[in-house]
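The complex is shown incomplete by one protein chain, all other protein chains being positioned as in the whole.
Let's look at chain A:
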Amino acid sequence: MAFVTANWNPLGEAFYRKTELYEMGWNLKDGLRDCLLAAAPYGGPIGKHFWKKYTLCSTLPMSFFSPPFFSTTLYSKESHWKSGVVRQLGWTVCDDLLCIQEDGTVLIYDLFGSFKRHFSMGNEVGQSQVVEAKVFHSPYGTGVAIVTGASRFTLATNIDDLKLRRLPEVPGLQGAPTCWAVLTQDRQSKVLVANGGDLFILDYTACTAVNPPGLSPQASSIVHMCVSFSYKYLALFTDSGHVWMGSANLKEKLSEVETKVRNPPKQMAWCRRPKSRQPSVVIMWDRHLLVVGEGKDTISYHLEDDSILVPEMDGVRIINGTNHELLQEVPASCEEIFKIASMAPGALLLEAHKEYEVNVAYGINMLPQNYMDKSIGTAAHCLHPHHTEMSDRHQHISAASFGKCFLSNFPPELFVIMCRDLRVLNAVRDYTVGIPLTHTQFKQMTVQVLIDRLVYRKLYPLAIEICRYLKTPEYQGVSRVLKHWACCKVQQKEESDEVIARTISLKLGEAAGISYSEIATKAYECGRTELAIKLLEFEPRSGEQVPLLLKMKRSQLALSKAIESGDTDLVYTVVTYLKNEMNRGDFFMTLRNQPVALSLYRQFCKHQEQDTLKDLFNQDDDHQELGNFYVKASYKEKRLEARVAHLQSAVDEYNKAKNEFAAKTTEEEMRLLRFQKKLEEEKGESLVGFSLHDTLRTLLAVGLHKHAEQLYKDFKVPDKRFWWLKLTALAEKEDWEELEKFAKSKKSPIGYLPFVEVCVKHHNKYEAKKYVSRVTPEQKVKAHLAVGDMEGAADAAIERRNEGEISTILSRCSPTTDRALVERLNRAKSTAAKK
């Protein structure tokens, strides 16, 4: 076993180590000189662009080296660069390569070097040219920031949802700034710019001058800067050779170190890890690498070759023509185990295990009893895979498993999960895959993302193996991979639609949660409409089929699928689409065959397009609805003539609909309106819009009895209702004389009880009494009671020998009532009951 701590270098309180990940397999004559190179974080791919100085030659060879080692032929693609001058390369979060050109065009390629799409960073960039560009990542996705020759910054936070933001001007800035960086703060991406000694923060609305607290006064210019992986920290390099480190919001200074090197560095990167013990930055000059921490001490490495730094969340990757290395702070747990003469449980366990392999008894005894209880932590420690060396991992796992034997209550899950994770990491680190992940990165990135990245590399079998091994739920794991496989499959032009559809359905058949519509969309995008339709047939969710069917102009099918899904919003969507696509006649015909869609469209029209509604009813010869439509319309009219005209149309329609009743009533309404208008003009009484009932009432109230009579006859108001009406109207007016006359005019069709009750309601018992005698015998008791005549009520009830009525009267008796009366009633009650 190699001596683990051999490559450890102390810096302040922590150790740093540089370990080799791969030996690079590319064969470069000139190393990385004159190249643009970009590598994605989380052990991502590396893209390289040869940038020879002779820009006049328009075809530049470009190559992608995704797994950066031996098997370049597997993925790399030599392509002849026919487009403009590339300023910057960068990777997106979904492993696509971005090439930012001088003219502001950004080209997007996939991992296999095939062109996907392009977009522009704005028209104005064309003249002023991109001077510098940066690709950055934020929670919103991958962003691009550029600075033009005219010293203006433009920023796009998410290239998948492109919104260009032109940032405000930086005061006093001519040409390119000395250095700049993109930060994400408060959910906004901002640019930090240094112009000589001045520092500015640019956000969407303003340019604010800022001062890093405690920046050494010797510095006159900030020549380089870098922001940490988490956007929390900032490092500045000044022309005086100082490195200032602090928080990215420029509120706090962490340290400042003098490097004694004055020429500007080539690259700078934060070298931190979660729970880092000190801030530290890696600075790179041509052949010199320096790790700077809090104190005065630094670690210095010599570089053999031109290199680039790739910041990771827990270290920095260094890539050059021959090597691919990882520089990181040694994690505390690891340090505890391997530090010279460490007495930490982990160290003891490892030692004991080593002895155990030689001599069993001795090894066991080496574990002091009092350390046993700490062994849980021990086993976990040993397992912490901060060690990149494969050989070490083996050692640790067996040590941990050895330690585990001494524990009775150690939950095995931790051990099992860790072993599983390690196995996955080893698998993807294999040179044929080439994703060198640390465990910290893996945990941060999640299995889902790892699967995605394997899928981008078309490593479907491995991805499926991993899903099964980690027992990822099917629709998140295996199904997703299969979907991507199918999407890739449909692009294979050499196979026939028939064969592809069959292969896909065979393979995906029983997998859960497959979205066939997505696969079909892909097929359609590749120009294989027939295949797409075939694939859509496998889609169980009819709703999902709709958007694609619309896109493929299969709108009728889309409509029936939308209806099938029951989602009315989807039906609406298709209907609106059809409306724009078809001529009106065809559109209406289509709707007629789909009643669900038709009634929904009617609803839509009711609120949005009244005229169309009318056309729809016309088309269906729905005269009843047309009639209703005109009635409704009539109420919107302010002029009488217009209202009547609408009503007339309604009458016509109702007649056509053979709805005699509605036609007759509507005619009546017209008549009433005309009558009201006429009377309004003659008498100045406001009447129009009143119901017939209210019109009569008003007429009676103001004493226009003749007109009321006329209306009553014209409209054939039933006698009963007219009597009620007149009775209440007169009582309200307290026109008792007229009321009496009315009562005597002829025999009341409603009887005389209402007369009694209405008078009482208007507090006129005197008038009420006049009518009591005329009430029918059945209602007499009620009438007497209404006017408060207990005697009369009693007489009437006793005469009728009605037990119920007698009881009612008794219940109304109060202690003040005549005792004799009560007795009389009681007696009558008992005789009535006997009968």
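Please note the rule applied: contacts are C-beta pairs under 8 Å (C-beta built on N, C-alpha and C of every residue); 3 or more make two chains touch, one makes a residue touch a chain; residues count from 1.
Assume contacts and distances are computed from a predicted model.
Participant: Looking at UniProt, which of "Vacuolar protein sorting-associated protein 33A", "Protein YIPF", "Guanine nucleotide binding protein (G protein), beta 5a" or "CST complex subunit STN1" names the chain we cannot see?
Facilitator: The record for the missing subunit names the protein "Vacuolar protein sorting-associated protein 33A".
Participant: With the missing chain put back, one of A:145, A:466 or A:600 would touch it. Which one?
Facilitator: Selected residue, touching the omitted chain: A:600.
Participant: Just to verify: which one of A:220, A:576, A:710 or A:830 makes contact with the chain not shown?
Facilitator: From the options A:220, A:576, A:710 or A:830, the contact with the absent chain belongs to A:576.
Participant: Among A:423, A:592 or A:636, which one touches the chain that has been omitted from the display?
Facilitator: A:636
Participant: Touching the absent chain in the whole complex: find that residue among A:221, A:249, A:728 or A:764.
Facilitator: Among A:221, A:249, A:728 or A:764, only A:728 touches the chain that is not shown.
Participant: Residue-wise, where is chain A in contact with the chain that is not depicted?
Facilitator: Per the touch rule, chain A residues meeting the hidden chain are 163, 186-187, 205, 474-475, 479, 511-513, 540-542, 564-570, 572-573, 576, 595-596, 599-600, 602-604, 607-608, 624, 628, 631-632, 635-640, 643, 661-662, 665-666, 668-669, 672, 677, 688-693, 715, 717-718, 720-721, 724-725, 728, 750, 754.
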